[in-house]
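Note that one protein chain of the assembly has been removed; the remaining protein chains are unaltered in position.
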């Protein structure tokens, strides 16, 4: 058994692994979208920055907690889902910006998986 | 041109994308390895925890800075390479633990790409 | 008016400033307690590490969100209060360790102020 030398740490479930991946994808595109917003520098972009910062930080912490098997992971997933909702909505205010549309899509996917994780017993 | 609507933000080079991926991989396995160490709870594991924490944090910040096109990214890569070196060495103290061996390998790969990035003009 | 040149950003309320201070104090002692645990390296210390890591990260993010006037701050305060509760309880398992007792006290104070903030309209 491959886990035996690591003290029998339980493997991540597929659901949790999918949620971690969705959080990481969302975190990554948020960081890129922040860079794009700062480069463009308009009023609309500034409004989105707040949502991007919150979403970037919560998705990262949420993924880290799942990877660490933290008992707080479930509650963090619930908060993360809300931050993703708000970020998706903010990004939708710039429907002509391709990166914001990709970010909104990643946020929605992450919100969905986080909501499912928060509801599951972890 | 797909970048035009995002204000012409330059695409990440392949070298930078590879370095980001190596940092993220390293960060992720460090988080898992911390969990394993805490579960096992021995003296050797505790000694590794410090290196894992430093490595996990520096790889994450380094990846974020590259994704955000931060002018500090190059300097951060140099620090990150050193944190990875130290973590790889710490993990090697438990050669019978499969996860620590995987972590050491990810650290070495990350150190190598970070060192190359730090040397390149960013 | 001193705020006029900063675009009329509303000043932090005293309640929020107190909560930020409590979060920062708690974060700081958690980082010190982690160092102490890693240095001692016993089984009991390892069990506390998880709670310290979660508490350190949530208090920091919570403080940052309040300082940034994030709309997510209220929800984060609720999660933070729970992480502080768990950390205080974990630290109480080492009643003879002065630092763990100081950490437990900081966690309890932080949990109380965060719970009050989470209940207030932010």
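Just so it is clear, A, B and C label the chains in written order, and each chain counts residues from 1 on its own.
Here, contacts are C-beta pairs under 8 Å (C-beta built on N, C-alpha and C of every residue); 3 or more make two chains touch, one makes a residue touch a chain.
Everything numeric here is computed off the predicted structure, so don't read it as measured data.
Shown chains touched by the missing chain in the whole complex: A, B, C.
Contact with the undisplayed chain is limited, among B:38, B:53 or B:111, to B:53.
Although one chain is not displayed, subunit B still touches it through residues 50, 53-54, 57-58, 61, 64-65, 68, 70-72, 75-76, 79, 82-83, 86. Mapped onto subunit C, the interface with the missing chain covers residues 2, 5-9, 20, 24, 28, 31-32, 34-36, 39-40, 56, 60, 64, 67-69, 96-100. Counting over the whole complex, subunit A has residues 34, 37-43, 45-47, 49-50, 53 touching the chain that is not drawn.
FYI, only the chains that are shown with their structure count from here on.
At the centre of the protein atoms shown, by the Cα-centroid criterion, sits A.
Look at where the CA atoms of subunit B average out and do the same for subunit C: the two points lie 27 Å apart. Separating the centre of subunit A from that of subunit C, both taken as means of CA atoms, is a distance of 22 Å.
Each of residues 50, 53 in subunit C touches at least two other chains.
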